[in-house]
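What follows is a single structure, and I will ask about it in a moment.
Moving on, here comes subunit A:
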Amino acid sequence: MTRFFRTWAAAACFALPALSTQADEPTNRIVSVGGAITEIIYALGEQDRLVARDITSNYPPEALELPDVGYIRRLSPEGILSVNPDLIIAEEGSGPPEAVDLLKEAAINIVEIPDGFTSDAVIAKIHAVAETLGVPDKGDVLAVDVAEQMRQAVARTTGIQNKKVLFILSMQGGRVMASGQNTAADGIITLAGGENAVQGFDGYKPLTDEAITESGAEVILMMRRKGDHGLDDATLFTHPALSVLPAAQTRSVVRMDGMLLLGFSVRTAQAVTDLSTALAQIGG
Partner candidate 1 sequence: MAVLTQNFIPAHTGDRSHRAHLLMLLLCGVLVIACIANLAIGASGASLWKALSDLATGQDISLRDKVVLWDIRAPRVLMACLVGASLAVSGAIMQGLFRNPLADPGIVGVSAGAGLGAIVAIVLGGFLPAVITQHLGYYIVPAAAFLGGWASTLLLYRVATRKGRTSVATMLLAGIALGALSGAISGVMIYIADDAQLRDLTFWSMGSLAGATWSKVLTSAPLMLLALFVSPFLARSLNGLALGEAAANHIGIPVQRMKNIAIMTVAAATGAAVAVSGGIGFVGIVVPHVLRLLVGPDHKYLLINSAILGAVMLLVADAISRVIIAPAELPIGIITATIGGPFFLWILLRQRGLLDM
Partner candidate 2 sequence: MLSATNITVSYGQNRILHHIDFTAQAGEFTAIVGPNGSGKTTLMRALTGEVPYTGKVILNGTNIARQKPWELAVQRGVLPQATSLAFPFTVTEVVRLGLNAGLSASLNSGGHSNQISVPQALERVGLGGFAGRYYQELSGGEQQRVQLARVLLQVWEPILNDTPRWLFLDEPVSSLDIGHQLLVMQIARDFADAGGGVIAVMHDLNLTAMFANNIALISQGHLAGQGAPAAILTDDMLSDAYHCNLRVNTSPDQGTFLLPHAASFGAAISPGAPR
């Protein structure tokens, strides 16, 4: 215990000067890379400090007015420098590494926020973002608020029987791209009281037709897209493997906004409620 304390104290000593400089010169030109982070920044009320966002930051709609620096793994160093930022706050896995190195060389602070698909991960993200922005107090308030919302949303889901949910990321050429474990989709399905119909692999993978029928999914979950004419329910269930699922019998398809559903940010409580409500309604 004492050893732990000493280490902690030492770390704090090193950390303090860094914090104090941050306090001296508040970072007022921030690039937010990652939709979840942008939402948190808006929720903290710190949006005036944003100068740019990435392509996934589409909520709240005002965020769309900010310049777009592209995709998180393909950041353009000069593009980012052109908005003259002093801080880049990004989700895990920003890149390419060359670009990150160049930005660091230009004396720009880059902070990566760890990702995760649980309630705790959302709270941790909020704290981390608030800390980075130098507004830990606001972060505490928001975290408590969100934690409470999450608790309530999750509490409401108990009592719903574990429905088997198949999340379909995309269908290309008849190939169904579904979610396995360790994904945002898997996380939100679990939170909402459902059960991921696909077990046994990580990430998003194309499923064989047999694996689809085997899954016995009672509900199909998809992202709502603009102009997604190709994938209405009728088309969806013409797929031979999907057509034999219990979900096809009851025509149980849930479509939700992608960023809301998979963002794991301040709106996740709402996503849980929306999804669990939909699950409860379907098939009674």
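By our rule, contacts are C-beta pairs under 8 Å (C-beta built on N, C-alpha and C of every residue); 3 or more make two chains touch, one makes a residue touch a chain; residues count from 1.
On how the list was made: all candidates are chains of the complex that A comes from, given by their letters.
Model, not experiment: these values are computed from the prediction.
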In-complex contact of subunit A, chosen from 1 or 2: 1
Interfacial residue positions of subunit A with respect to candidate 1 in the complex: 52, 55, 67-71, 73-74, 76-84, 93, 96-99, 101-102, 105-107, 183, 202-206
